[in-house]
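The complex is shown incomplete by one protein chain, all other protein chains being positioned as in the whole.
Chain IDs A, B and C follow the sequence of writing; residue 1 opens each chain.
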Amino acid sequence: MKDKDILLAEKKEEECGIFGIYYNDGCDDAHGEGATAAARLTYYALYALQHRGQDSAGIAVCNNGEISYYKDVGLVPEAFNDAIISSLSGDSAIGHVRYSTTGAGTAENAQPLVVKYMGGQMALAHNGNLVNISNIKKRLEEKGAIFHTSSDTEIIASMLSMKIAESKSVKKAIIETMKEIEGAYSLVILADKKLIGVRDPWGIRPLCLGRLKNSYIIASESCALDAVEAEFIRDIAPGEVVIIEDNGIEYMQVKSTGREGICIFEFVYFARPDSVIDGASVYMARYEAGRQLAEEHPVRADLVIGAPDSALVSALGYSTQSGIPYGQGLLKNRYVGRTFIQPEQRQREASVSIKFNAIKSEVDGKSIVIVDDSIVRGTTTRRIVKMLRNAGAREIHMRISSPPVKFPCFLGIAMSSKEQLVASYHSREEIREMIGADSIGFLNLEGLVKTLKGIKCGLCTGCFNGDYPL
Amino acid sequence: MKDKDILLAEKKEEECGIFGIYYNDGCDDAHGEGATAAARLTYYALYALQHRGQDSAGIAVCNNGEISYYKDVGLVPEAFNDAIISSLSGDSAIGHVRYSTTGAGTAENAQPLVVKYMGGQMALAHNGNLVNISNIKKRLEEKGAIFHTSSDTEIIASMLSMKIAESKSVKKAIIETMKEIEGAYSLVILADKKLIGVRDPWGIRPLCLGRLKNSYIIASESCALDAVEAEFIRDIAPGEVVIIEDNGIEYMQVKSTGREGICIFEFVYFARPDSVIDGASVYMARYEAGRQLAEEHPVRADLVIGAPDSALVSALGYSTQSGIPYGQGLLKNRYVGRTFIQPEQRQREASVSIKFNAIKSEVDGKSIVIVDDSIVRGTTTRRIVKMLRNAGAREIHMRISSPPVKFPCFLGIAMSSKEQLVASYHSREEIREMIGADSIGFLNLEGLVKTLKGIKCGLCTGCFNGDYPL
Amino acid sequence: MKDKDILLAEKKEEECGIFGIYYNDGCDDAHGEGATAAARLTYYALYALQHRGQDSAGIAVCNNGEISYYKDVGLVPEAFNDAIISSLSGDSAIGHVRYSTTGAGTAENAQPLVVKYMGGQMALAHNGNLVNISNIKKRLEEKGAIFHTSSDTEIIASMLSMKIAESKSVKKAIIETMKEIEGAYSLVILADKKLIGVRDPWGIRPLCLGRLKNSYIIASESCALDAVEAEFIRDIAPGEVVIIEDNGIEYMQVKSTGREGICIFEFVYFARPDSVIDGASVYMARYEAGRQLAEEHPVRADLVIGAPDSALVSALGYSTQSGIPYGQGLLKNRYVGRTFIQPEQRQREASVSIKFNAIKSEVDGKSIVIVDDSIVRGTTTRRIVKMLRNAGAREIHMRISSPPVKFPCFLGIAMSSKEQLVASYHSREEIREMIGADSIGFLNLEGLVKTLKGIKCGLCTGCFNGDYPL
Partner (left out) sequence: MKDKDILLAEKKEEECGIFGIYYNDGCDDAHGEGATAAARLTYYALYALQHRGQDSAGIAVCNNGEISYYKDVGLVPEAFNDAIISSLSGDSAIGHVRYSTTGAGTAENAQPLVVKYMGGQMALAHNGNLVNISNIKKRLEEKGAIFHTSSDTEIIASMLSMKIAESKSVKKAIIETMKEIEGAYSLVILADKKLIGVRDPWGIRPLCLGRLKNSYIIASESCALDAVEAEFIRDIAPGEVVIIEDNGIEYMQVKSTGREGICIFEFVYFARPDSVIDGASVYMARYEAGRQLAEEHPVRADLVIGAPDSALVSALGYSTQSGIPYGQGLLKNRYVGRTFIQPEQRQREASVSIKFNAIKSEVDGKSIVIVDDSIVRGTTTRRIVKMLRNAGAREIHMRISSPPVKFPCFLGIAMSSKEQLVASYHSREEIREMIGADSIGFLNLEGLVKTLKGIKCGLCTGCFNGDYPL
């Protein structure tokens, strides 16, 4: 282990993926290799959740109450190998992939977090962002608590442990803890020989329940269930606690103090298109957003293309609705990742010609509609427009399948400073000029909300209109 | 360095990407960081060629005749970091990415190969496969030559060195060597303070010439020129040698003993769609193949999808021609790579649900046309069909944008054994049944050839019809 | 970071080395490289303390109250390199080397431990072994504390934090904590912009104070002061607390509840011979032990040799006193370490011919006195005797410069189980026969105590006579 880290005082925003399984199918399962089946299924599921975080990966397993774990910086294939997986025996497991906004991802805050408490050992994996963290930390420190990391997760573990020490009940402690912490949190916990799933009362981050034969599974997105060929049961409700143990499954419900609201950006950008979240298909939402966009912002053009990969489905929708042919005008390099050496140091734009390339034979001489999912800073967009022009595009019409991002998010998206948001301080025309497009169109919030057909949960649209559920 | 390897006697097929630059633009270039500009540009270009080989990567630079190099197994970002690039000073550079058919990619055969010979040092990077290697090796060994590796590249270097010792001229030696070696070879060489590019007389593998300000570039595909924002000059002709040095550029031409023929599989599968090879756009070739396929094998259906990523463009062509809407019915997991732990060991199929996932909301209840670029073994295809059925597809019509692969290739494609080729021993109907589709259609060779609009070179179609140019 | 570890419930014995420096000499110091002078001096000091622990190494530095650290398994040169040291800026530093009795040394328990508490950050490095740990842990857990490791150090940190939360004073908290924890502990702590040294009230483990120009230093042994060319001031007294900060140095004293007693095994085996501990020279103690041994157990022989390295000085003393010539009859292989692959797996003896070799030309035909420092299990000793016989030794007289180890130690020496101690269950004659010597002689405890000339502290001789200070 290398364990160098500066304990940072500042708050960090994070998007993460979490997964948990209580394995009840012995060694005869298709994926099973005996005692490590839980760890192996978690490993595969983390591949399916990798888009939610590429900075660190970890798995903890529980074997008769004893927890062992492994976590490391990097992608799942960088952190794990067969020997490591083979050492993780246990019939329940939780896993975590993490995106960190603070640089290359420090090891200290990798998850799951494993600690000892009065009742033995506990492992936690967390997706979200608490907002009243400094108050809670202060209260805990005044009772003498020490912290090894700067993560929300350790704060939750510490409070949980305090509450268990008071009430002598893990279940009561979870309910008590949920009453005190505010913000976005989806949690999977191994403790007391149970696998516990928790979704915050506002339901900001997704969490769902599945089954593989006799084994229960909790996951950030349904695509992780598909990856292990498990069946989707239902979404875990805002404020719901799911407790899985040997003799079955149990549910508890905490009442929200505000209104429910799943982060709408999950549909716009975070989630994988093959996931279904709170009743709405991400793929369909994006396709409909493209159609809606074509209705709201029609244009005459020869070709519709999407910014790979997140906007391809919306571009398809735009093409269908408008009748303008869809093509693949931009190619994305799959190999540019975490460790890519930026050309010219601080000059982020320069690397766009490696990350993306225009397909000249498709683009040359044409009037192009390019669909993107959102504009946050706008720098990559400007460069892509320039690249299309260099490839011979006659006209470039930028269409964004969501409204302008005007408000910072404190619940988990990496856009907490208003200065970074180009739409906070600029009009649409200014943005158009800045990125160099011939026209620009943003989908209305109303239109965007309409795309979430079948959704069974309220929405947090704070980054678009400043209206947060808490 | 870890240097464990068994020298293997057997031949290995390889697909690779090569790149070379003779840098003449001092430190003021946009990408340049002084003395390592050549290495840095090569590094970026290797990202653009990464699709041609993911098993090892290497760069050699020449600084006033002194060659230094670095190579390692893995992807470009795994092999290189900033410190390594910063240590590679020199004004000419060559780079290589390698796909090895023999397991995880051994370090021994990583390229460029750097050797000392009479005239100093020489570095070579090679894409291709020689066919008369054992004869040549025997002849060299009988003259007392020793070999450290089992690569064609070392054979070429050894013969080149023998010829230089005889003729005292690097240029003559190259011509003499080209007369003796048979097979596919595109080469970049640093020797005698020159950067030399060589394309075999049959032109099996692509090679092109570009310019970045005053610097000349040689690359396997034009997309590598785009990555460094260089200008495409022209394809290097079959049998042509390009010699770049301080006082300019020079060309030599060797006559072919057979007919010219670039590997048609470059257009079908190998090359990146944004490349233009021997006058033909890969993107357009694939799009046209889809259209042609729709003409040859029409069907009534609700949706056209492509097997990601290589068949997406052909699927689009099929959709346009047929009028059946195009959609994204399959999602490919970008993170499954070299080090993915296969579930259930030898059972290759099991991992398909992690590598791919069907988008149920798009597929459910529909009759689907799925376009793929080729069928070699057929195992992945069968699993994808099953996955689409599980997602609710009513009918599945498989359309392949190339003819059945019936003949083994000894010139560089990983299909040298006839037993592995499902189309060698099975009828189309048998293949259809095996993969579980409702219908199947392969593009005719004639139709495929027609798609290569503007092509300025003959074709090797050996794997489809057994007709090899040598 | 790799952070895989099973939290172990059982207690582990450990011998360790600790070091702390409060650097006040700016950048002009001979060793200084600006801001990392404190870390660099600690790095060098850890080399000098490496004999006290080879399983992990760590350094924490404090820069204006902000603590950064690095720790890893392995020797100091395995854990650290120049880049790491260069990243550790700060004007105070503590370091730790650790020997773990449980296998290869897990990363989790590597030190220093760095935590956040009410007052900011705190780093601790600990040498010793608490005896009432489970009571304390239970009490802390009942207050809701969570633990990340199974180390005494975290228990101490947690209790300290609780006491600080109660008293709002670091100094009071240290005194209060010392009243509750029982056992051996020497500590260096960075907290509250102070460097704090603590020695337990019984004084079981050594700790001394030094000065380098204007900088104060705390170290396990005086040899670490020599390594950084610092001046020895004095030993820190049992129960003493030394607090160093910007405006000087301060001392506090806690009264022992039992009698004082430094571990006599520090002189027999642990400490480096160039150290002076509590007023007694380790070198002189060993030399005198050899002389005393010659008086107590004289024998006629041709040659005196010592078991390398710990018994060489005693052998010299035996030779001087007896008049029998001293020679180097055994050679020790310096390279056999932590990662040596044991021949024949579980058969520990087999590796002795690699770890040691007899020098036949010195030994052949002679009657040999071989001096060793102690016999714990006796297995290595038996093999060495056999090796000397094979080299031609005519007679072999074993002389041990300490009494038989009969009692387990719970204060830090790796001999906590009576079953492992050959002298617990066997007479001297049985031991002689078991190891195959012609005669055997152990130094009396009385004689051993006499060798500690000038010692200013009581002694713990528990492992020899069962008499523990607490």
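Going forward, contacts are C-beta pairs under 8 Å (C-beta built on N, C-alpha and C of every residue); 3 or more make two chains touch, one makes a residue touch a chain.
The shown structure was predicted, so the numbers you read here are calculated from the model rather than taken from an experiment.
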| item | value |
| --- | --- |
| Shown chains touched by the chain that is not drawn here | B, C |
| Among B:E141, B:E433 or B:E446, residue touching the chain not depicted | B:E141 |
| Of C:G34, C:G65 or C:G337, the one touching the omitted chain in the full complex | C:G337 |
| Option from C:V313, C:L452 or C:L470 whose C-beta touches the chain left out | C:V313 |
| On subunit B, residues whose C-beta touches the chain left out of the figure | 1-7, 66-73, 84, 87, 107-108, 110, 114-118, 121-122, 141-148, 150, 157-158, 161-166 |
| Positions on subunit C contacted by the hidden chain, ascending | 30-31, 33, 40, 43-44, 47-48, 50-51, 75-78, 80-82, 85, 223, 226-229, 272-274, 276, 281, 283-284, 287, 312-313, 316, 320, 325-328, 331, 333-341, 343-344, 350, 353-354, 357-362 |
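Keep this in mind: only the chains that are shown with their structure count from here on.
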| item | value |
| --- | --- |
| Neighbouring chains shared between subunit A and subunit C, ordered by label | none |
| Geometric centre distance via CA averages, subunit B-subunit A, whole Å | 35 |
| Between subunit B and subunit C, centroid-to-centroid distance (C-alpha), Å | 60 |
| Multi-partner residues of subunit C (each touching 2 or more other chains) | none |
